[in-house]
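The structure appears right after this line, and notes come after that.
One protein chain is absent from this view; the other protein chains keep their places.
By letter and in written order, the chains are A and B; residue numbering begins at 1 in each of them.
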Amino acid sequence: MANMPVSEMRLPPHLAHLLAARRLDTAKDVLSLPEVELMAVLDAGLPTARAAVAHVSEAACPPCQTALALLEERVRLGGGGRLATTLCGLDEALGGGIPMGKLTEVVGPSGIGKTQFCLKVALLGALPEYYGGLDGRVLYIDTESKFSSRRMIEIGQKSFPQVFRQEGLAQKMAGRILVTRPTSLADFTKSLEQMKVTLLQHDVKLLIVDSMAALTSLENERATGFRQHPLRWALSFLKSIAEFSRIPVVVTNQVRSQSNVDGYHFSFEVDRKDGDNCTGGFDSHLVAALGIQWAHAVTVRLVFESHSGHRFIKVAKSPMSPAVAFPFVVETSGITLLSDEGIDVTGPEITSIRCQGKNVLAQ
Amino acid sequence: MEERMNQDQRSTEGRCGRFWNGMDLLKDVTGSKHFLPTGLEGVDTLLGGGLRQGQLTEVTGPSSSGKTQFCLHSASHVAAKHMGVVMYLDTSNSFSPSRIATIIDGTPGLFCQRGSQSTIFLPFFLPLSYGFDLQPKDVRLKNIMRSIICESVFDVFALSEVLHQLEVSLLNDKEKNGGSRICLLIIDSISSLLAPIIGGKYPQGRAMMISVAMILKKLADEHNLAVLVTNHMVSAGNGAVKPALGESWKAVPHVRLVISRDRGSNICTATVLKHTLLASGRTTKFVVPS
Partner (left out) sequence: MGSGENNPLGAQNAWDMLSDEQSQKHITTGSGDLNNILGGGIHCKEVTEIGGVPGVGKTQLGIQLAINVQIPMQYGGLGGKAVYVDTEGSFMVERVYQIAEGCISDILEHFPHSHEKSSSSNKQLQPEHFLADIYYFRICSYAEQIAAINYLEKFLGEHKDVRIVIIDSVTFHFRQDFDDLALRTRVLSELSLKLMKIAKAYNLAVVLLNQVTTKFTEGSFQLTLALGDSWSHSCTNRVILYWNGNERYAYLDKSPSLPVASAPYAVTGKGVRDVVSSNHKRVRVT
């Protein structure tokens, strides 16, 4: 609605003409200026500028809904708005499964099982509803060429043997996965821009991006025209796609190792460490720059990590549950939880990512 | 707004045309103009007595360094000493009457709603009623606090309006009573009102700032007011900070103080950036009592 044209706003004629004459064509044009600057541009007095701002704001403001109406809409759309992963403990912690209309991040060191997880989820997107799937197409953006239909079918045959016994069903399911392999950030961005149309055309019910971080390495810091952080733009665009089309969006992210073990603290915490009995100095392992932005922007964050000889899926961020971790292994049937009873995670461990005992950072 | 700006320029020009001799100036400076103490020990010494009537004093500092406390203390102290009416213009809803009452009364925590006097303390719920009984000494408090007037101002145009109304009121006072009841004008913070208009496409932003500055100085001078304003800090690159409002503002106040607060304590440091009579660079520590 920021790009809503002024001409569509049904403003009083004198205001509409004034704005048009100064080439202020969209809501964004009008609202990106402080009042006094708008006065200068319009060459008008304060009351006129304020009236223009008030009218444009009212038109461009998204409609208000009560939380009850939201709930009723959610119920009406059915399914509780979740895609169950069939990993029971995880689904419970997430309030049913991966949320629809929101961004879910899967982050962890390479080789830990993120792609295996994505393959399973992709399969679930394709499966018919009576098997717990979304019965639709899945758009899989594969930036590292890791997608393997064969592996996905194997997972399917082992996890849902009764389904895949059916002749030709495996091929049908595989056929529902649309894989694209962008070769550059520009490629990816272009496909994002057309995403809304693509999703509608192909009746896509699930979007997976595996992986986001690889895109930065594809592009060697050339000017892309997206201000400072092209990935930030992609992130917020993905979020809006998720909400607009009400489908789950799963994004994987990679880690790099951290050179110093020091974490980050607020300035008022610095002096307090003398009196505390916390060992080893700083123990909050938050990530810098893009990492923290990601953490803020996603709704659900699943951290895949390894320590003490096991691998864990940790629900690090979820509106529905405090942090909890589940040990898992990767078998022929894909990811399997060793226990549905999660282990509570508290404190700085929630945000840290451990790879064989060492702390690592998400990119 | 523009008409007002032109008017102000004319009147200052009128005064500028007058010739003063050295003795007149000295008498003018040292004679009728008093200091209004802030009540913060150390600061009053630093300033040679306090906030000077007829002058503009600016206090600048990073967030949470004590600027608002400085203003609240000054207002409380001046009112408690019955030096006159204090006019307090608040741009961030930070004027705290309970804090003023605590400062005047001297008893810590008197007006806080901390803890509970109700019979059952329900952690989730708040006490159902708060007690506030009027004691005899509160009559004194009431009289003092009634001489502090607070008005919220949220944009620079409203500020101009308020200042012009103030000017009219002061002129009336002068006519009827020979002098003004108001002795201290505080604007906390003037920089938040000026921040949206400076540095942009609006060509008169700077001019408006200067116009406001001139009105303040005129009010200070003609009606013997002390004017206290606060300014915030902005980044100066490489992690450094500097006072907001830029170069054009630097010359405006007669006295500029920078304050900062030691992490997690009540001890603040004030340094003189600029002073018409005293050397700059002098510094002191002061305590903001809780």
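Quick note on the criterion: a contact is a pair of C-beta atoms (placed from the backbone, for glycine too) under 8 Å apart; a residue touches a chain by one contact, two chains touch by 3 or more.
Please read these numbers as outputs of a predicted model, since none were measured by experiment.
Across the complete structure, the visible chains that the omitted chain touches are A, B. Among B:K142, B:K250 or B:R282, the one in contact with the hidden chain is B:K142.
The chain not shown here is touched by just one of A:S7, A:Q65 or A:Q194, and that residue is A:Q65. Counting over the whole complex, chain B has residues 62-64, 68-69, 72, 75, 79, 91-102, 111-115, 121-128, 130, 132, 141-142, 145-152, 154-155, 162, 165-166, 169, 189, 191-193, 195-200, 232-235, 239, 241, 264, 266, 290 touching the chain that is not drawn. Taking the whole complex into account, chain A touches the unshown chain at residues 1-2, 27-28, 31-35, 37, 53-54, 56-62, 64-68, 70-71, 74, 80, 92-93, 95, 99, 101-103, 227, 229, 232-233, 236, 239-240, 242-243, 264-270, 276, 278, 283-284, 286, 288-289, 292-293, 295-297, 299, 301, 316-317, 319-324, 342, 344, 346-348, 350-351.
Convention: only the chains that are shown with their structure count from here on.
If you average the CA atoms of chain A and of chain B, the two centres end up 48 Å from each other. If you check the complex, the residues on chain A that touch chain B are 33-37, 39-41, 46, 267-268, 270-271. Against chain A, the residues of chain B that register as touching in their complex are 1, 155-157, 196-197, 200-205, 263-264.
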